[in-house]
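Shown here: the complex without one of its protein chains, the others still in place.
After this line comes subunit A, so read on.
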């Protein structure tokens, strides 16, 4: 690409960035000059451009990607070109970036910084992350991009798949919640005045909404109709503060006066009904509630008096009793549930709404279906004593290849011996055959019901061996077993992987192996390109 001398793109030429109209035409970039020719020949006299790059002081491109603009600064004026898509723009931008220093000399700044600016921050982050994760890739990046061999765009263009793969994983897997209770903060006080300050972050709001449905509901009901967001949270923290003082009488008094405040202090009704739903689904070997229903010593007045009976006195404050221990349990439950919605934290209202929706869905799921075969099976498994019998996991003999190089070498020698003559063709054919068979086998066992654990086990050991062998093959480090497969087969293997990932979610090991392979493959391509 660095040999490209001319770039021609369809653009719209504008005199300012905010110009709604613009002139359609063709932009032609060469090493030394750029030229714009309008489609409408009548405008060619007024709008046509043909300038030298060395007159251009600098260039910019729009950060927000719509519309993709390229802005060239001339000492006489500015030129704006709107492109059809970002790729075109980036291409031209890179071209311009290279052209300017060549012709413009010292006036133009270094290429890299403006380039970085133009990418969306998410894209940037993704690239950075990839580089951080992979030292080899980082090395390449340093070598090529910093060494001005490739432009940033070009470097990543060949690794599009890496970026895409990453993106697709990202969309499927949501970031979990933090383990700590971040909303459980102590107020900060400046020590002089009689006021305390609470800091609230979107992450905290998310946690509060997820863990306290009553607060979420109150928010949806009263903001912004009855009060502003700020008032709402002030009230919330006021309630928290009251609660933290453990002065239940004062809290009760305040709650009696202020109905909205009371919502924050009272037991969470939505939570209580959720709890009732959940308790029905609980594993009977854990169900202590059933005990309560069975135990005849729990008739009031029977049995020995125990610790908890003394609370009966404060029945009037009962609705206000909310222990910290309950909050801890609730928090852990929410963290365990994970992020159920995919809304950017920040917009409080949409977060609240999305959470309310997802809860509704969960409740619906919980209410239908009485039988719970999964825990029935689990009880049976739990009842067994594991070491008194053959293991219940799929019977798997450990794959034991002491020296993978020996192993693969010998296999190759075998192959070559048997198929001397048309060996190349034949070997390819047979690998595809072999691959076809294994694929059939997998799809067959998928329909027939190969247990996902088993599949995982096999693929795990397979990929592990492949990766081990790859590193130990020494003399030819980039030769992987997967390379011997035809490219069709490789794509199929990806499909298989996708299918498997549906069966069994814990395919990280496999993923890692494939990612490695993919990277290798990318490198190979690069090498091929260079050659």
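FYI, contacts are C-beta pairs under 8 Å (C-beta built on N, C-alpha and C of every residue); 3 or more make two chains touch, one makes a residue touch a chain; residues count from 1.
Keep this in mind: contacts and distances are computed from a predicted model.
A.B. asks: What name does the UniProt record list for the absent chain among "DNA polymerase delta 4, accessory subunit", "WD40 repeat", "Ribosome production factor 2 homolog" or "DNA 5'-3' helicase"?
C.D. replies: Cross-referencing UniProt, the chain left out corresponds to "DNA 5'-3' helicase".
A.B. asks: If I consider the whole complex, including the chain that's not displayed, which of A:85, A:121, A:143 or A:380 touches that chain?
C.D. replies: A:380
A.B. asks: Looking at A:8, A:253 or A:328, which residue reaches the missing chain?
C.D. replies: Considering the complete complex, A:328 is the one touching the chain left out.
A.B. asks: Can you work out which residue in A:26, A:214 or A:282 touches the chain that's missing from view?
C.D. replies: Result: among the candidates, A:282 touches the missing chain.
A.B. asks: Touching the hidden chain in the full complex, which residues of subunit A are there? Just list them.
C.D. replies: Listed in rising order, the touching residues are 179-181, 184, 275, 278-279, 282-305, 307-310, 312-313, 323-326, 328-329, 332-333, 335-336, 371, 379-380, 382-390, 394-399, 408, 411, 414-415, 418-419, 427, 430-431, 433-434, 437-438, 441, 444-445, 450, 454, 457-458, 461-462, 465, 481, 484.
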